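Every protein chain except one is present and positioned as in the full complex.
Naming follows writing order (A and B), and every chain is counted from residue 1.
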Amino acid sequence: MKDTIVCRCEEVTLQELEETARKYNSSARELKLLTRAGMGFCGGRTCRQAVDKVLTDITGEDPTNELPLKVAPPVRPLSLTDLGGLAKDE
Amino acid sequence: MQQLDVVIIGAGPAGLAAAIQCRENDLDVVVLDEFPKVGGRLLGQLHQEPSGEWWNGIEESKALQTKAESLNTDIRLGYSVYHIEKLEKQFVVHTKQQKFVTNNVLIATGAAESPAPIPGWTLPGVMSIGAAQVMTNVHRVKVGEKGIVVGVNVLSAAIARELQLAGVDLHSMALPTRNVVSEDQANPRLVMERLSRIAHLAPSKFIQFGSRFAKWKWVQDLVVQYYPKNGIKMWGMPIYLNKAIKQINGTDKVESVTMVDVTMHGDIIGNSEEEIPVDFVCIAGGLYPLAELAGVVGCPFIYSEELGGHVPVHNEKMETPVAGIYVAGNITGIESSKVAREQGKVAGLAIVIKEKNTSEITGKLQTAISEVKATRDAASIQFHPHIPEGRAKVSAAYDDLVKAQEVEKELEYV
Partner (left out) sequence: MNNRIVDHPVLGQIDQKRKVTFQFDGKTYEGFENDTIASALLAHGVRTLRKHEESGNPRGIYCNIGHCFECRVTVDGEDNVRACLTPIQENMVVESGQVQPHPLDPSKEGVKPRTYAEYKEQEGQK
């Protein structure tokens, strides 16, 4: 059977998340940094819910009122030239 | 740089309704949306009301757009907002094209779809159910020759019907196989319970039967247990709560799916694999509030399962504890577009009252607030049965936060 990809952008699988968690006994946050799940091009918009559920299941950390994966600007990826352009008219 | 009274992010029913109120009261408004058409997710909607009348999203959007345009509303399409920066008293809304400085921001970015990951779901030809809706009703392009819907819920049932109406052939609707993520969508018992709530939309004796006994869990159990082997049919298409999709197959694009039989608890029954040729697959994992921009500007959040996930804390006037930041529509919880529209009206009026420092229209605002509740109660599509409870939780969180802020201020003077 094929692997189940959870994070499409970074092609992180369910199996990979589970194995990494077991190996490093990591918290939800660490697991994200370790695998890059949720840190891809879409900023986690597609996988955030899924990654969060997997992490809750693995680490036993309940969903809090905080956003599960902290969102940081830009919420839409920008090219460096765009950022440069923005800096100019500041 | 443009100086504005309010920037509205999202030209869906919530954003447009708010813009209309603001323009009627002469505020300087810009509405930003990244989609190339006005109307947001309302555009794709098409379903029959219990009265038999069609809810035609394109027409409804057009009505809002015409009204907004008659008031000279500045609507910019193709503008993606990627950041809201907080200044002392104002905000800077960042887009690739331009920055906007404004006293107020209404975030009306709507909802996004939750995934239901299954092996093979990254293949071209696999798309979210909402993607198929937009392709079919908005762009008028067939998503394929024959497909299957994975995930049975209010939204996917409505959209499956829309695909059929447009002449797109569906093999059936089935569940995803169970994994940590899809647990909710893969449990026939839970799915049946949710389906019962849209019985009025589902011309199926079986579901209507189930819905009559919706309150009795043991009847629901029986209903699932006696689920017909060949599925029940809605509009001639089988809906299987006893079959699940285990995997999507293909090398460069979707060629088939592997379907298996499942028990009433969603466990796979051995030796039941069947390969079904399809060229597209729609994944329906449900909706969640798209609230990232509220997060970026520092709005506090609360988790509410009833409302579909994390929502920015706000009060009845759609104000967040960050003065000048308002929210309306599905960002505050997953509900129908009629509710979103009424919420937008409330937010618009609240912004007018703040900007004009007037109490003239407070009566109007109160009416609009009760209109939201009335619309909610009368909604024919309900994504969750306990929405009022979720709403109460959010309001309570707002009150708590504001009280805490007041106490903090007092302490500063001590």
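Convention: contacts are C-beta pairs under 8 Å (C-beta built on N, C-alpha and C of every residue); 3 or more make two chains touch, one makes a residue touch a chain.
Quick caveat: nothing in here was measured; it's all calculated off a predicted structure.
Annotation: of B:V31, B:V93 or B:A112, B:A112 touches the absent chain (contact as defined above).
Considering the full assembly, B:N137 is the residue among B:Q21, B:N137, B:S156 or B:S304 that touches the omitted chain. For chain B, the list of residues touching the undisplayed chain reads 34-37, 41, 46, 54, 56, 58, 78, 80, 112-113, 122-128, 130-132, 134-137, 139-143, 165-168, 252-253, 290. In the full complex, chain A makes contact with the omitted chain through residues 8-9, 11, 20, 24, 33-36, 41-42, 45-46, 77, 79.
The working rule: only the chains that are shown with their structure count from here on.
Those residues of chain A that touch chain B in the complex are listed here as 1-6, 8, 11, 14, 43, 45-47, 49-50, 53-54, 57, 63-68, 70-76, 78, 82, 86, 89. Against chain A, in their complex, chain B makes its touches with residues 1, 34, 80-83, 94, 96, 99, 112, 114-115, 117-122, 179-181, 183, 246-247, 285, 288, 290-293, 295-296, 300-303, 309-310, 397.
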